[in-house]
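Missing here is one protein chain; the remaining ones are kept as they sit in the complex.
Chain nomenclature is as follows: A, B and C, assigned in order of appearance, with residue numbering initiated at 1 for each chain independently.
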Amino acid sequence: MNEKSKIMSPAEAVKEFIKDGQIIASGGFTITRKSYAIYYEMLRQGIKGIKLCHVTPGGPDELLAAGGCLAGITGCYVGDELVQVIHPFCSRQIKSGNIWHEDYSHYSMILRFKAAAMGVPFLPTHSQIGTDLINPAYDVEGKMGLRGKDERFPLAKFHVMKDPFWPEHQNICLLPALSPDVTIIHAQLAGEKGTARIMGALGGDVEEAYAGKKVILTCDELVTEDYMARDPNANQIPHHIIDAIVPVPYACHPVSSYMNYDYDTNFLREFHTAMGDDSKRDKWLDEWVYKIKDHWHYLEKLGSKRLSSLKANPAYAYNPDNDRSAYMNK
Amino acid sequence: MNEKSKIMSPAEAVKEFIKDGQIIASGGFTITRKSYAIYYEMLRQGIKGIKLCHVTPGGPDELLAAGGCLAGITGCYVGDELVQVIHPFCSRQIKSGNIWHEDYSHYSMILRFKAAAMGVPFLPTHSQIGTDLINPAYDVEGKMGLRGKDERFPLAKFHVMKDPFWPEHQNICLLPALSPDVTIIHAQLAGEKGTARIMGALGGDVEEAYAGKKVILTCDELVTEDYMARDPNANQIPHHIIDAIVPVPYACHPVSSYMNYDYDTNFLREFHTAMGDDSKRDKWLDEWVYKIKDHWHYLEKLGSKRLSSLKANPAYAYNPDNDRSAYMNK
Amino acid sequence: MAEQYYTVPEMVAVETSKFVKDGMVIFVGIGLGLLTASLAVKTHAPRATILMEGGTVDSRFAHLPFSVCEPRSAYGCTVTTGLFDILGYNAGGSHADMAILGAAQVDQYGNLNSTMGPRQSGDPFDILHPGWRATGSGGANDAASGLPFVVNIVHQDRRFPKIVDYLTSPGWMVKVFENGNVKWVPRREAGLIRGGPDAIVTTQCVMKFDEKTKIAFLAEYFPGTNPVEIKKTIGWDIDISRAVQSEPPSREVIDILRNEVDPDKVLLGGLKK
Partner (left out) sequence: MAEQYYTVPEMVAVETSKFVKDGMVIFVGIGLGLLTASLAVKTHAPRATILMEGGTVDSRFAHLPFSVCEPRSAYGCTVTTGLFDILGYNAGGSHADMAILGAAQVDQYGNLNSTMGPRQSGDPFDILHPGWRATGSGGANDAASGLPFVVNIVHQDRRFPKIVDYLTSPGWMVKVFENGNVKWVPRREAGLIRGGPDAIVTTQCVMKFDEKTKIAFLAEYFPGTNPVEIKKTIGWDIDISRAVQSEPPSREVIDILRNEVDPDKVLLGGLKK
């Protein structure tokens, strides 16, 4: 068996694995480890009708919405944290009904991916009980006609049952598995076969990766599998579940990669401002996405001075001198 | 609030946390990371009526059975691996009905602990379906009269239900949570508040620790929490779930602690032989348990030459020259 | 009244931090929760342990983070793991003592709405066309489902309806759905066997919950506010008979807050009154 290399560019990874109408899981966590290099490329390749899902959202939701790639979002949050920055375009599209948003709690989302990863149809939780997150009247995917037709969507948003094991027989909420067509994650290190090492907090990436039918992994450094094997306890994701390895520097710019680079708040502020302003949005997308040839062109446009200013200091895992004033309303 | 130190000797840990009739979870995996120092002490303190449970068994089952500490075992296996070494005394006690054994699959056991760790009454799996592991006629804890009286035991061994989320509505098996009164685990490194770093394969220890109402942690080295914080990705268990820290060298002898010491096959062979032989068993227990004052005495009896011969070589994480002939029937 | 030596956000942080006892394990969300927990650790609760849902345990921030999973949020932590361990094992499995949560709305039973509602509170609500959207509940639902919690919220009329327009985190009386009907039941009866709201700290006051009715009453009002004015802004007939004026924070604690907890004004600068 001749093993094909999984190593490819962002454009190749999108071309090979991402199709219109797919369910795509976005790894990372708001301003950390979001593979922007892949999402920019999805806009350039004109991908349509994506159902985005994630344990934790971030700027790519806003980007994909603005690029016309999105049909809907299944998740728990619409924003970038940054002291409660809501995505202005995305939330407006949700209010107008142009993009549907199915609402779950944060933990519920990781349970949905974990169920898929485990190959079981559901996992149980006390979360969501007593709230409108399990109000049958608010079943958005149901209202969108997705249930009972498309095998990727369960027959119900949730199922409340009685615990059969203890005499109180308390209510417990079952959440259906969610197996995305493609999961996109970022790791600091990857072996040449795809073994991945995530540094810093893991968020929901391991669960999302195991849940995905295909997995695209961007990484800061590509190393030998032998190097990865020197510290196997530090690696979380085995190579056999990875389909594409995309080793590009600053794959997550404008957000951070623990230990390697910090987020770019000035860029993020411009991005958020442009997304909320009809007169600026298309111009921003032209300038930073559509008129950009590829990731190398993007990095060149950012310039080495800007990128250097984001470089992480190893004592902190971020740049302690990073200019964060764009989100500090002094 | 004056924080009491959790650091104590094996005798203090057993005296403070282990009581007759408890459900005890034993961490580690057959010949790796089993906290023998604690189990020896349970025999010396004459603990009775223990219901032992584990993701993975090992010699402590045999030891506790021989010491008269055990009422029953809930698990998937009765042995030490070592090319299929079954525990001779334990299995004879099971055949004679003196010790009950509730049978689950390996994964089912970790799911039971994981459910308790998550605070939910059950977790689902396809495991056990179609087999006698879910034959209602073989519900051992039920036959022992433990269900419906003691809150620690669920009303049923398992519960099969139809998946409510996909049109095929396939059968899935729910397994009840298992929250031990005390979990006993071993880590190579512990911080002085209890943060734990396990090196090598983790088995089911993280789940067992989170599931336990109390947790006793033996460790090879006690270090500062600041030292643990230098590589937080390498640590799995947070200090706030640990109740006792027992830092003693060779806490797991005669079994191994990855990176620190190898297993002692000659000791294990003598142990297994004595356990299977009515004329030798009590003598062995006297010599290696009851006439031993404490763990330091045990180590002294073993002698520094024997212990040195088990020391792990860092290039292998075990001793490549370890004499393993006792289990190689050439 | 003399010029105050502290700001409203500072008062909120100090009042909230009082709920953090030494040795507690605290789940914190972004924003005030994080500020409050940091203040507690640097003042009266040095042995409190901070959990954040990105996957960190016991962080000791050198710079206040913008996110619960950014590189700054892991500084000094003793364990980095994932969201499952924090929300599943620690919040769900009750290995934490309390949570500090924000919200867009809070009602008489301490139910939160972090997500959306109709254009006007109380109007019919179309889930496919929400009148307003906030960021969403994130892990606040999960923490509130398993842990005792304290709510931080900006004091504005529309934020205190009698019943939240869309319930995202469960308080003391919650919704169950049966055959197309909505029933209000105590949280324990619905299946929430642990936790519940302890207090609401607004930018003007502290509310606590009556032992019997489980309805929020006015426990404290900040210096410069008064119970009668506060009552006008609350959507239920709030009991103000037990209200006392809060002690102003000590100059010492304000100095720690300004100079040690948030010298860059990451959070103190950004909070509205």
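Note that in this section a contact is a pair of C-beta atoms (placed from the backbone, for glycine too) under 8 Å apart; a residue touches a chain by one contact, two chains touch by 3 or more.
Since the model is a prediction, treat every value here as computed from it, not as a measurement.
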item: Contact list for the unshown chain, restricted to visible chains; value: A, B
item: Omitted-chain contact residue, chosen from B:F165, B:Y250 or B:Y263; value: B:Y263
item: Contact residue for the chain not shown (choose from A:K34, A:K95, A:K214 or A:H239); value: A:H239
item: Residue numbers in chain B that touch the chain omitted from display; value: 29-32, 55-56, 75-86, 91, 94-97, 100, 103, 105-108, 110-111, 114, 125-138, 140, 143, 160, 170-173, 200-207, 256, 258-259, 262-263, 312, 316-318, 320, 324, 327-330
item: For chain A, the residues touching the chain missing from this view; value: 1, 3, 116-120, 191, 195, 210, 225, 228-229, 232-233, 235-241
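Quick note on the criterion: only the chains that are shown with their structure count from here on.
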item: For chain A paired with chain B, centre-to-centre distance based on mean C-alpha positions, whole Å; value: 38
item: Contacts with 2+ other chains: residues of chain C; value: 56, 74, 80-81, 88, 92, 146, 194
item: Residues of chain A touching at least two other chains; value: 125-126, 170, 172, 200
